[in-house]
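One structure is given below, encoded as structure tokens.
For chain A:
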Amino acid sequence: MYEHDVIVVGAGGAGLRAAIAAHEAGADTAIVSKLHPVRSHTGAAEGGINAALQEGDDWELHAYDTMKGSDYLGDAPAVETLAQDAPEDTMRLEHWGMPFSREEDGRVSQRPFGGLSYPRTTYAGAETGHHLLHVMYEQVVKRGIQVYDEWYVMNLATSDEPNPKDRECHGVVAYDVQSGQIEGFKANQGVILATGGPGQAFDHTTNAVSCTGDGHAIAYRAGVPLEDMEFIQFHPTSLPSTGVLISEGVRGEGGILYNEDGERFMFEHGYANNAGELASRDVVSRAELTEVNEGRGVNDEYVHLDMRHLGEERILDRLENILHLAEDFEGVDGLVEPMPVKPGQHYAMGGIETDENGQTCISGLYAAGECACVSVHGGNRLGGNALPELIVFGKRAGRHAAGDDLGEPQIKTGYGNDVEDETDVELPVTPGSAGIGTDDGVAADGGPRSASDARSDGGIATDAAGAIERAVERERERVDRLMDRDTGIQHAEIRQKLQTAMTDYVNVFRTEEGVKKALRIIRECREEYQDVYVDDPSRTFNTDLQQTYETRNLIDVAETIALGALVRTEFRGAHWRAEHQERKDEEWLKHTLISWNGGKPDIFYRPVILEGDEKTYEPKVRSY
Partner candidate 1 sequence: MSTQQPEPESQEAPTDPEFQGAESSVDEAERSGGDIDQTAADPTDLEGETVLIKVFRYDPEVEAKQEPRFDDFHVPFTKGMTALDAVIYARDQYDSSLTFRHSCRQAVCGSDAFFINGKQRLACKTQIAELEQPIRIEPLPHQEVVKDLVVDMDHFYDQMHAVEPYFQNEETPAIEDLEEQRQSRENREKIKMSTRCIWCGACMSSCNIAAGDNEYLGPAAINKAYRFAMDDREPEEIKEHRLRIVEQEHGVWRCQTQFSCTEVCPKDIPLTEHIQELKREAVKKNLKFW
Partner candidate 2 sequence: MAERYSSFAPGGTRWLLQRITAVFLIVVLAMHFFLLHFVNHAAEVTLADTEARMQNIGYFLTMVLFLWAGAFHGINGVYNALVNQGLSGTQKKVVLAVLIVAGVALVGQGTYVALVMSGMI
């Protein structure tokens, strides 16, 4: 067993920032990550970091834009914290050597971005995320913070009280991918989950293969509610074969979208008569899919993004990296042919419910970054708002876990008096745990109660070391079970089925029938998963085993997305419902929360906090 004060799970932007903050606050900090830190998906971010840095700009404007962008589903305390802290934390990056793009006078450049009332997106070329990630990893190296890289976190070690709010998180169980060894990690002060997005729940995503929602799933099964999971952002221009993102810059420079018949459908079919290709992400994504669904898609799959008319010179000058992307990942030369594009899953607005200090309802358990939902993005994230979220809330979580006093949070977490219970939605299938034990056969972390659980006193284990030992034992048994079996189904098949269902039915367009179908398929996947086995018999670098674990997490996460999509009967932000074409503020100014509840998902709601420090944000029609 390894022991540290603070254990950070995940080493993307959020995890690294949290670790640095915890270390600076004096805690003995360690990072456990399934990838080496510089491999994290934060490195893929291109656009930039929103921060009100310049004179003339103001954090309040940033907060206002963010709230409006969220379609009034962001919580004001979180939104204001983000806007207030972003400038300082961005400058901190500058002082750590981040190579920001510069103005003539040597100051950092800022550029305009969708939905912003002031050009406040700070950037470093078209590789902002890469630099952010590397600069922060460098600081981790400088501070000598211990990194357990290529250690896959399988589960949390929490205590077992019936009410999640009484539980305590003592650490995690992880396995060393290289050697296959399973070990407990004891966290004396806190565990911070920073495991990134759940993009792999969809089969077409701009997210990395490693974005499997592990943190979501393990927190969820330990009793923390997942919040607003139905809000998924789809980016209109990703390459069809890989999902690699083609930046909005192409359309910004004048790139045009065509359907199979060569029509400029954004105008000719009236999707956006004013903004055309430059309409907001959700509008363009829906337009593209409508074209495809109505039989006007190229190869019935995608549309064309054409930039040839911009001329070679302009393209080489401003969009050179796009040429490389199209060439390297799609085999298409953007100078001579149009590029195929289609909408791809891009970002999850929802996530593990936390307060503005990053804390969840389980004491000692924190979440930050894309896996968390504070919530700042509400129904729709503005471009350039995810990276500041990583550094602002990563830092806060780290400091809080290390014992710094950040004040009483205004955002409440967990099931409590302030929530609204509404379980009258009709579900097509029973969600939640399958086969593995009955209701009370499921331990707090979602695993089955096993022989090793039996304690002489029959009561709840409160001692940390004991909780960790039990959790380790449970994972060892699970692994043995998966490895010993040599017939059944392989995870890849289940994952494929799950991803296809999500993309078919819980995509840009959502109908009641479709989402229900998805829930049924997810249920099937869950049942099939009972027979899953790991074919690779080796303990050395067994990615088969790791992916089998990830697939299980994806099932849980996909289910919450579909459940959320089914119960939210309105059209807000990125969530579009065929039967409900307007935003319903009277009924739906509230967050969807889903908690595992011992294997039987429980759905409830918490009102959005629109009162900020000085002003209240009045919901307005979101138009640009």
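Just so it is clear, a residue touches a chain if its C-beta (ideal position, glycine included) is under 8 Å from a C-beta of that chain, and two chains touch if they have at least 3 such contacts; residues count from 1.
On how the list was made: all candidates are chains of the complex that A comes from, given by their letters.
What you are looking at is a predicted structure, and each value in this text was computed from that prediction instead of being measured.
For chain A in this complex, the touching partner among the options 1 or 2 is candidate 1.
By the touch rule above, chain A contacts candidate 1 in their complex via residues 35-36, 38-41, 43-44, 53, 88, 91-92, 94-97, 99-108, 125, 127, 129-131, 134-135, 138-139, 141-142, 178-179, 208-210, 239-245, 298-299, 301, 325, 328-332, 337, 490, 492, 496, 500, 534-544.
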